[in-house]
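Below is one structure, written out as C-alpha cells, with a few remarks after it.
For this depiction, one protein chain was excluded, whereas all remaining protein chains were kept in their positions.
For reference, chains read A and B in written order, and residue numbers begin at 1 within each chain.
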Amino acid sequence: MELLINLTINGLATGMLIFLLASGLTLIFGLMSVLNFAHGGLFAWGAYSGIWFYTLTGSFFLGILFALITGLVLGFITEKLIITPVYGNHVQQILITLGFMLVLTELLKVVWGPNQMAAKVPSYLAGSWEIGDVLIIKYRLFIIFVGFLIFGIFQYMLQKTKIGLVVRAGVMNKEMVQALGINIKRVFLYVFMAGSALAALSGVLMAPYSGVIYAEMGFEFAILAFIVVVIGGMGSFPGSLLAAILVGLAGSYMAYYVPALSLAVNMMLMAIVLIFRPQGLFTAKG
Amino acid sequence: MLGIIAIALAIFPFVSDSRTWTILLTQIFIFSILAMSYDILLGYTGIVSFGHAMFFGMGAYTTAVMLKRIDPTMGTFILSIGVGMLLAALISFFIGLLTLRLKSHFFAMLTLAVSGLFLVLAEKWRTVTQGNDGFTFKAPEFFKDRIMFYIVVLAILVLVYIFLRRFVNSPFGRVLVAVRENEQRTRSLGFNPLHYKVIASVVAGVIASLAGSLYAVSLRFVNTSVLTMDITLDALLMTIIGGVGTLIGPIVGAAIIELTQHYLSGLAKDYPIFERWIIFFGIVYILAVIFFPKGIVGTIREKLWKRSTKKDAPKSVPKKEDL
C-alpha cells in the first residue's frame, strides 16, 4: 500500500512536469498547426536560467520567476525569428524547429558550460511528511500542487475570458476567427510565449526534483511531451493533462515492476494511439 | 566531370600518404551514402523522418555482430551487409506501411519514437550489443590496409550514386516527386501515394543500412551511438545544407560538414568555443531552411538554369498558405 501510494505520487509529480511542457505544445499546435520541436530547448533553458538565478539570489521563488521571464523572452524570439518565416509549410517548420533545438541546446553549453549542474530543493520544501507508514516527499506534493494550480488558471482563462475564447475558436477555425476581426497572429504570439513560459517553468521545477540538470535533458523530456500531445489529442488542453498523468503513472509503475519496459512503454502507447486513433484520445472539434 | 573527380579521389591515397586524409575522406564517403539515402525521403518524396538512424544502426550492428561472432572474413562482411539490408528492408516496409498514411508531423514523431525504441532495445540487450560501452571487433584481413577500405567505400559510393540516379530519374522517381509536389493530384491521376512512399522509404532504409555497415568497419567498433538522434541530425544537416532534391547536394553537404567539423575541432584545442561547432551548423542550417530551402547545390543549379532559360511564368503567384 505504502509503496503504491509513493509510486502514485511519484508518477503524478512527473506527470505534472510533463503536462506543463506538453500543454504549451498542444495549444501551439492546435492554434497554428506548428509542432515545435524546439520546445524541449525552452524547458532546458528554464531549468538552467532558473537554477542559476536561484543560486545567485538564494531564493527559489525568484529563480522560478526568472525562469518564467526567460521563457517569455525566448518564446517571443523563437516565434518571431523561427516560426513566422515558415508559416504554412509543415516540412520547413519541422526542419527549422529541430535545428533551433540544436542551437538552443548548444548555446546553453556556451553560457553555463557543458557540465552537469546540481540543483537543490529549497529548505522549506525539503524533507518529507510521515502519515502513518507513508513517507511523503514535500517537494513532489509541491510540484503536483503547482501543476493543478496552473491547470486551473489556464482552464479558467480558456473558458471564461475573451482571449481564451478566441484561442479555442482559433483551434477550430483559424480563417473564421480572422474574418471576425481578430489578429490571429498576435494571439498566436501570446500563446507561443505563454507555452514557452510553461516549458521553462516545467524545467525549473524539474531541476531540484532530479537533482542535476544537463543540456540534453530538454530533448529527452520533450519526447515524453510529444507522446503526451499525441495521446491527449493535439490542441486539447484537458487532454494533455490526462495523458500526462497517464504517462507519468505508467512510467512510475513500470520503473518499479517491469524496469526493462519503462522506457519503451510510453513510445508503444503513442505508436498504438497513432496507428489506431491518430487524432488522439481527446480532440477539439472543427 | 563527376567521373574525373571520382578517378582523382581513387588515385589520391596512392600519391598522398596522409593517413588522416584517407580516414577523413572515407568518413565523408560513408556519410555521403547515408545523406543520399536520406534525401530520397526528404528531397524526393517530401517525407521528414526523424528515425533514419535506426537503419544506419541496424547495418552497423549486423555487420559488427557477425564479424565478431562468425569470423572476420570478406565473405562474412559481404553476407552481413546483405543481412543488414534485408533487415532494414523488412522493418522499413512494415513501419512505412503503418505510418506513412499519417500527416508529416505525426510521421516525424512516430519515426522519432520507433528509433527511440530501437535505441532502448540496443541498450538493454547487452548480451549482444554490450550497450553503451559497445565492443570492438576485427575487420577482414583485406581491410587492414586503410587504402583498400578507402577504395572499396569510394566504389560503393559511386555505385550507390549511379543506382539512385537511375532510381530518381525513372518513371517511378518522377511519381515520387509528383507525390511531394501534390499528393492529392497524384492520387487523382491513379497512383497510390502510399505505395510509392513505402517503396521510397524501403530504398532509403536499405541504403542507410549499407552506410551503417561500412561505418562500423571503418571504426572496428560499435556502440549505441549509431542509433542516436545525432546520426539522423547529421544526415539532415548534410542534406539540407548541401541541397535537397539533388544527389550531389548530400555529398557536398557531407564533405562540408565533415571537413568543417574536423577543422573546427582542431581549433577547439586552442579556443574552447569551437567545441560548440554544432551551433555554427545549426545557424547555417536554419538560415538555409528559410532562405535557401534548396541548399547549396539546388540554389546554384537554379541560378544556372534561370540564366539559360528565361522563364515565362506569372511573377507573383501567391503561395498557398495555411492561414
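Rule of thumb we're sticking to: a residue touches a chain if its C-beta (ideal position, glycine included) is under 8 Å from a C-beta of that chain, and two chains touch if they have at least 3 such contacts.
One rule holds for everything that comes next: contacts and distances are computed from a predicted model.
Which listed name, "ABC transporter ATP-binding protein", "2-oxoglutarate ferredoxin oxidoreductase subunit alpha", "Peptidase S8" or "Cation acetate symporter", is the one UniProt assigns to the chain that has been left out?
Missing chain, per its UniProt entry: "ABC transporter ATP-binding protein".
Using the document's definition of touch, tell me which of A:77, A:176, A:212 or A:260 contacts the absent chain.
Reading the full complex, the residue touching the unseen chain is A:176.
Taking the full complex into account, find the residue in A:34, A:47, A:108 or A:184 that is in contact with the omitted chain.
A:184
At which residues does chain A meet the chain that is not included here?
Chain A touches the chain not shown through residues 162, 165-166, 168-169, 172-173, 175-184, 284-286.
Definition applied: only the chains that are shown with their structure count from here on.
How many Å are there between the centre of chain A and the centre of chain B, using C-alpha atoms for each centre?
32
Which residues, counting only chain B, touch chain A once they are in their complex?
So the residues of chain B touching chain A come out as 42, 46, 48, 50, 98-99, 102-106, 108-110, 112-114, 116-117, 120-121, 124, 229, 233, 236, 240, 273, 275-276, 278-279, 281-283, 285-286, 289-290, 293, 319-323.
Under the touch definition given earlier, write down the residues of chain A that touch chain B in their complex.
29, 32-33, 35, 37, 82, 85-88, 90-92, 94-96, 98-100, 102-103, 106-107, 109-110, 114, 174-175, 178, 184, 219, 223, 226-227, 230, 260, 263-264, 267-268, 270-271, 274-275, 278
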